[in-house]
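Only one protein chain is missing from this complex, and each of the others stays in its spot.
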Amino acid sequence: MSPEQSAPEKTGTDPKPDPEVHADLRSPVSWLPTVVETLAAIVVALVIGAVLVVLSDQEAIEALPYLFSYPADFFSASWDAISSSYTALVKGSVGSLDRLGTTLERSAPLICAGLGVSLAFRAGLFNIGATGQMVFGFLAAGYIGFTWDLPPVIHMLVALVAGVTAGALWGGLVGLLKARTGAHEVITTIMFNYLAASVLLFALSKDAFQRPGSDNTQSPPVADSATFGSVFDIHLGVLLAFAAAAAVWWLLERSTLGFELRAVGANPDASRTAGMNVARVYTVAMLLSGALAGLGATMQVLGDQASLSPTLAGTIGFDAITVALLGRATPLGTVLAGLLFGALSVGGVAMQASAGTPKELAQVLSALIVLFVAAPALVRGLTRLKTSGSGSTVLAKGWGG
Amino acid sequence: MSAATAVSDVGRVEVRDHADVQRQIKLVVVYAVVALAVLAFLLTTSDPTIWYTLDERLNRKENPPVEANGLFVLWPALAVSVVALALAALNRVPRDWRGMVLHLLVGVAFFAGFLVWVYADQERAGSIVMTNPLPGTVRLATPLIFGALAGVMCERAGVINIAIEGQFLMGAFFASVASSLAFNAEMGLLGGVLAGLAMAALLGVFAMRYLVNQVVLGVVLIALATALTSFLLSQIPNDPEIKAYLNEPLILPRIEIPVLSDIPLLGNTLFNQTLLVYLMYASVALVSWLLFQTKWGLRVRSVGEHPKAADTVGIKVNRVRWQAVLLGGVFAGLGGAYFTVGSTGSFDNGASAGNGFIALAAVIMGRWHPFFASMAALFFGFMWTLQSQLSFLDKIPGELLRASPYLATVIAVAGFVGQVRPPAADGEPYVKS
Partner (left out) sequence: MRLEIQGLTKRFGSFTANDSIDLTIEPGEIHCLLGENGAGKSTLMNMLYGLLDPTEGQILLDGKPVSFTSPSDAIDAGIGMVHQHFMLVPVFTVAENVMLGREHTRGLGVLNRAKAADMVRELSSRYNLAVDPNRLVEDLPVGVQQRVEIIKALSHNAEVLILDEPTAVLTPQEIDELMDIMRELKKQGTSIIFITHKLREVKAVGDKISVIRRGKVVGTAPPSTAEPELAEMMVGRSVKLVVDKEDAKPGADVLTVDHLTVVDPRGHQVVKDVSFAARAGEVLGIAGVQGNGQTELIKALMGLVRPDAGEIRLDGEDISRYGPRESLDSGIGYIPEDRSHDGYVADFSVRENLILDMYRSDAFSRGMALKLDAIAANADARIEEFDIRTESRESPVRALSGGNQQKVLVARELSRPLKVLIASQPTRGVDVGSIEFIHKRIIAERDRGTAVVIVSTELDEIYALSDRIAVMYDGRIIGTVSPDIPREQIGLMMAGALEGDTEKGTEVSA
């Protein structure tokens, strides 16, 4: 211990030295390590992805038995496969203004749902239910969109509000269950996803949701008067997504509710002792989280004018979680991560089209990136990087018992 | 301080604590709902005749269905639920095993009444016969029980395992591949086990060596397993010859155990199943014995409750945790194998349909005890069987039926969780300072 302060009338010994570096988000020097770690994670994931590309490439596989006699064949085939895949990935996502627009549009729902998951994380909750919340958003916004008849902007606003509210309610129900009964949200949100899928199927079997003149389980797309409208072929929902990110930032950092949310997420016992209503915070957090997921749903229904179908949600629920994790549960990080995964998704399709590499690879890449980001120690070990000491990215704890 | 407040009964005051009041309210509400439901079943059934058979599958020639008057079930069911409601209203429901029996009876009353209501009043009388749901229950509970055992092993040692669903997916896929390659169903089991072990190893490494938040890790591992199995599935070419090598597994046959399978009702349910089901019985017994009767089990539990205490007596905390997690992986792999080699055959995306999470719910409901978790899993298995049986009838829309196991899970988790205690160190990685 360093010698005590010289003034004897001062009280208290020196503060315990803290081996961890406290990241002050205002100083670029301190968030640099996080950025470096994230980039390293992406690089490692790309390397593994490259291996998978080679494994899935016809030519490379055929050249494999001759690896030792004609190594050049294998390596050139591999290099071809990898470079064409990754080039297609990049070109397909950001290669042109048009592609960029598609990437932005694909990222918008990811950003919104990711914001929802991030918000829940900060309150100490795992919201795995983004899929289900989005389904309800689809149903509400879609129904208003293709059934009601309202003047243009109003129609869009009503559908938007409906979508957001529906998602909020489905999420809020989970929060209420947790608040009232302590039911762990991991299990309830996942069950709610399956329940939402059933509701979607049920709805699609009803005439009200049927696309006229078609036998498929597909709804009609929303009326033009309900869409977002677009600029340069990019629908304005993208702006909404960015606005939502700003709003979430303000909520978390500058508002009383955000203060409560963060406190409860970091230490629910101390928060409760300090007078915060933890149950209410959980409910509100899930309401907002669901609302953001509902907003994400409107991106697809009111922005892309997608029809409702059993597969509309896709893997977006899990994608939102990976976006939130990669984004360290912060609004800015979530936006960046959402853009990255949107790019991967769009690029993946292009990759399959031009290089023949299956688009599931993009999914695997996403999962790998998140795995490595969640384990900075592993990445550090693999790449011999010296970065900051802190471990887990997210505050949430175990079963909450 | 570690102490509980262990105070005596001296000076005890006559007071009704509010936890007791809440319990009574809960029981009254639940029993009232059941009683009202059974009453509704009674009142809305005009023709109470139902046809049933004790067979699992209807075989009109060998074992023709029997006609029965559903009122013989509905009235007693109503009586049971009303009696239970009265007991609850008077706060006389016992807290020990007799209370459990009462809860069970009410549950049986509800489901029996429900079944009668559902099968009665058919348009063409006797067209749809109620079949025996018990064998199906045991079968469909098998993966759930394996998953629950995996969950119990990991969590008792202090490692949260949310990734059971991912272990199921990988287990199902590699069981199918192994069985197809080896042209042998039992080899499929081995494939499943290896896949489960591999996922468990990933869980272990990231949880214990890289100290990743275990709930996050579980979710990510599931995403990885989903993506990986999807990717690998898409890699299998459509050429039927190659497909046969990779995704056309042999299915485990039914093995009838002589003598035991002749026991009326239970014999067919318990002893006319596949190898996987028999392995399941053995596993439940094994885990129960291991955890509570052996030295290793004591260490596993100590490491999950108070790893520091275990460390101070020389137990290698992480090594014990690894052993438990890996053993759990074996069970999870077997559970995953059920979805291909143990039932329908080829692997398809989403083969496990959320069973991994239901297994987790069973773990919580069973208070992290292998036997009780298995009982809870059995209940969920019953829900699955019921929903597939009832899909033939028109009374309840198919989508609602399909949702019923998930709904039951939510109700179970919401109703039970508040009162149970996970192992004290669950989810906390042990780091020596």
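By letter and in written order, the chains are A and B; residue numbering begins at 1 in each of them.
What we mean here is this: contacts are C-beta pairs under 8 Å (C-beta built on N, C-alpha and C of every residue); 3 or more make two chains touch, one makes a residue touch a chain.
Note that the coordinates shown come from a computational prediction; the quantities given were computed from them, not determined experimentally.
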{"item": "Among B:A32, B:I236 or B:L298, the residue in touch with the chain that has been omitted", "value": "B:L298"}
{"item": "Candidates B:D121, B:E186 or B:D311 - the one touching the absent chain", "value": "B:D311"}
{"item": "Contacts of chain A with the absent chain, listed as residue ranges", "value": "1, 4, 8, 10-19, 22, 24, 254-257, 259-260, 262-263, 266-267, 269-277, 395"}
{"item": "Chain B, residues in touch with the chain not shown (by the definition above)", "value": "1-13, 15-20, 293-296, 298-299, 301-302, 305-306, 308-315, 424, 432-433"}
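The rule we apply is simple: only the chains that are shown with their structure count from here on.
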{"item": "Whole-Å separation of chain centres (CA-atom averages), chain A against chain B", "value": "31"}
{"item": "Chain A contact footprint on chain B (complex, rising order)", "value": "160, 162, 206, 209-217, 219-224, 226-228, 230-231, 234-235, 354, 357, 360-361, 364, 397, 399-400, 402-403, 406-407, 409-410, 413-415, 417-418, 420-422, 426-428"}
{"item": "Interfacial residue positions of chain A with respect to chain B in the complex", "value": "52, 55-56, 126, 128, 177, 181-184, 186-188, 190-192, 194-195, 198-199, 201-202, 205, 315, 318, 321-322, 325, 358, 360-361, 363-364, 366-368, 370-371, 374-375, 377-378, 391-394, 396-399, 401"}
